[in-house]
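Note sheet for the following structure.
A protein chain is absent from this complex, but the other protein chains hold their places.
Naming follows writing order (A, B and C), and every chain is counted from residue 1.
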Amino acid sequence: MKSLVEAAKALAEGFATTFNHLFRRPVTEEYPEVHRVLPARTRARIVLTLDPDGEERCVACYLCSAVCPVSCISMQSAEKEDGRRYASWFRINFARCIYCGLCEEACPTSAIQLTPYFETCERDILRLVYEKEDLLVQHQGKDKEYNFYKVAGVVTRLAGKGEHAREEKPVNVKTNLP
Amino acid sequence: MIMWFAGLILLIVKLAVVLGFLLFLAAYLVWVERKFLARLQIRYGPNRAGRYGLLQPIADTVKMLTKEDTIPDGADKGLFCLAPAVVAMTAMLMFAVVPFGPELSVFGRKVPLVITDLNIGLLFVFALSSLGVYGVALGGWASNSKYSLLGGIRGAAQMISYELALGLSLVPIVMLARSFSVVDIVQAQERYPFILVQPVAFVIFMISAMAESKRIPFDLPEAENELVAGFHTEYSGIRFGLFFLGEYVHMQVLGALVAVLFLGGWRGPFLPPPVWLFIKIILVVLFMIWTRGTLPRLRYDQLMTLGWKMLIPLALLNIVVTGAVVLF
Amino acid sequence: MEPVVSAGALSPWEPGVFALFVYGLLICVFVGSQLFIAGWLGEKKPSAEKSRPYECGVIPTGSARLRYPVPFYLVAVFFLIFDVEGAYILTWAVSYEELGWIGWAQMSFFIAVLLLGLAYLWVKGGLDWMPLPRKE
Partner (left out) sequence: MPRLIIDEREIEVPPGTKVIDAAERLGILIPRFCYHEGLGAVGACRMCAVQFVEGPVKGLQMSCMVDAQDGMVVSTSHEEAVEFRRFIIECLMLNHPHDCPVCDEGGQCLLQDETVSGGHGLRRYQGKKRTYRDQYLGELIAHEMNRCIHCYRCSRFYQEFSGYRDLGPLQIANRVFYGRFKDGPLESPFSGNLVDICPTGVYTDKPSRYKARRWDLQRTPSVCIHCSLGCNTVANARYREVVRVEARFSGEVNGHFICDRGRFGFPYTNLPGRPRTARTAGGECSQGEAVAAAAEKLREISSTFGPQAVACFGSSRNSLETQCMLKRICRLQGWQVPGFFVDPALERRVRAAVSLLDASAGVSMREVERADCVVAAGVDPVNEAPMLALAMRQAFRRGAEILVADPRPIFLPFPFIHVPVSMERMDSFLEGLARLAGESSDGTGVREADLLSQIVQNGGLASSDLPLPVSFCRALFGSQNPVVLCGTECVRESTLPAAAALARDLRKGRDRAGLLYVLPGANAFGAGLLNSQGHPGFSRLLESVESGSVRALIVTESDPLNDFCHRDRLLGTLGKLDLLVVMDFLDSETARMAHVFLPTTTHFESGSCFVNHEGRLQYAEAVHHGGIPIEQAGGGSHPPRVYRGDIPGEGPKAAWVILAELGRTLGIPDRDLLGLGPWSLIGEEIPSLKRLEGTVFPPEGIRILSDGDPVQWVQGPEARDGEDDRGAVPPGDFFEILLTHWTFGTEELSSRSGPLQKVEKEPYGMMHSDDARVLGFSEGDRIVLSLEGGQIRFRLSVADRMGRGVLVLPRHRKLAWRNIPEMPCFVPRDRIRREDS
């Protein structure tokens, strides 16, 4: 009997709670009219950023495509005249992307970054396949400073052997001097 | 003969109005349910199709009519097509015995505001309600899908179990009204609605009715997070729509039955009788939606325990007690 | 009580079987027209993927016409018994006044026996939905 009373009480409480909700203001944000300002770290549309010198950061190292759990990133790396490695083509299939952000985490040059912009809907699914020109943006994204080729130690137009940050002059292999 | 045709035309008009209203109400019940449920959950609910989403039912109808109707491989085509029609038609037929007002005088002849005043009205309701089980069970079986099959079996077992409690809970009402005719039962409530004298029967009937209409917390046949969509997993387009329509008409009919059997039917002050009935139906239905917004789904064994171990014995005892009290 | 089919059964003025028949016809017309309109308006692009029974992305194997678990069968049998008994109770319900206390006593006995049967099922585990852990 006691448990019956308790059950009835519990039921009544439940009904009362939902009933009270009737008079609360809905928490829904009406999306297309109201655009919520998303945090900068929201994971949505992916971009390729430039380094502070205004050159492409992506060196097409394939780490993002390796780490991508849905295999939506593909690319081909190539070498520029000045010795920079770059992506001759770079493709992200946003129809497949799950915006997990692993590519951003894997990127050693801060090139690939996720932005809060998420309205990438298209009627034709092929238009969700973004090429490099669609992905490139003209800024540094979240990482303003990093410039991979300044520290990498590979010869590019920026610096030759021994001219990068924290490098000694090249060893003269033909001298006997210590 | 002229009178006969005039009567026929009048009858058809009356029936069409009633059926139209029934369907319109069913369609808007969907809107009401979504809206009400949304507010229970601090949301807005549909608000895109028309003002306050009022055109939502129309949009849904158009969508269902134009969607592709797929039949899965290996399905029993005949039964697959028949099942939704069975569900929808039985639900709509059930409304035939519900009176929605006193007799009306037209051309000097009395036109009763009920479609058919069968003297076995309640049994007719039970019979159709049992027939409706076929729709669910066959739909589940014919789909050639495991989810559908499970949903169908569950639905059948649940509906026949609660059918018993439903039937037994109404015995006291019949005893009080001394008739199976629903019209007579309404008449019998001239002095007081039966809910006052039969609260236990009301509770049993309410619970059973919700279980009969497969609504949360008794929606095990379609439990979406375990059975995808249960017996109608494989249905699309208008066939799915008919299942849907059936469910909402069923809800409405059960609401009407509650109103008629326990709440005095169309009786009420100031307003015309059909409006009173309408208000009562809506109140019952809103209560059902409120329940949906409040209670979680039962487990299947809990469902069966509730039906067999609580409601049936309670209903039986209620009969005995009522009999004794009435005789006394 | 009047007979079900009265003299004015075919009168459209009477709320009788004829009205029910017309109502049923109307419903049939409505459902039929819905199906027809849908068949006419609906899209038709069948494909193997679409017509495959849905199993959350897994390709179904074997027949979907599985054998039912036994409890469902039991429920069906119990329903049969109790529904038949329910019919007796309903017949008593309309005429309990004529039958009076004797009738009530008989029906109470009948209901008691019915409840006893239910209790028997209960004790025997016929109403347990799953094999419960046996209490030691």
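The rule is simple: contacts are C-beta pairs under 8 Å (C-beta built on N, C-alpha and C of every residue); 3 or more make two chains touch, one makes a residue touch a chain.
Keep in mind that what you see is a predicted model, and the values were worked out from it rather than measured.
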Interface partners of the hidden chain - shown chains only, full complex considered: A
Per the touch definition above, residue among A:V37, A:C121 or A:V171 touching the missing chain: A:V171
Contact residue for the chain not shown (choose from A:A8, A:V137 or A:V151): A:V151
From A:L11, A:L38 or A:A66, residue that would touch the chain that is not displayed: A:A66
Positions on chain A where the hidden chain makes contact: 59-63, 65-66, 76-79, 85, 88-91, 108-109, 126, 129, 131-132, 148, 151-155, 161-162, 166-171, 173-174
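Everything that follows uses one rule, which is that only the chains that are shown with their structure count from here on.
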Distance between chain centroids, defined by C-alpha means - chain A, chain B (Å): 53
Averaged-CA centre spacing for the pair chain C and chain B, given as whole angstrom: 13
Interchain centroid distance [CA atoms averaged], chain A/chain C, Å: 58
Contacts with two or more other chains, residues of chain B listed in rising order: none
Residues of chain B defined as touching chain A within the complex: 38-44, 47, 290-291, 293-295
Parts of chain C lying in touch with chain B, wherever the complex brings them together: 1-2, 4, 11-13, 15-17, 19-20, 22-24, 26-28, 30-31, 34-35, 37-39, 41-46, 50-56, 60, 63-66, 68-69, 71-72, 75-76, 78-79, 82-83, 86, 89-90, 93-94, 96-97, 100-101, 104, 107-108, 111, 114-115, 118, 121-122, 127-130
Of all residues in chain A, those that touch chain B in their complex: 11, 14-15, 17-19, 21-22, 24-28, 30
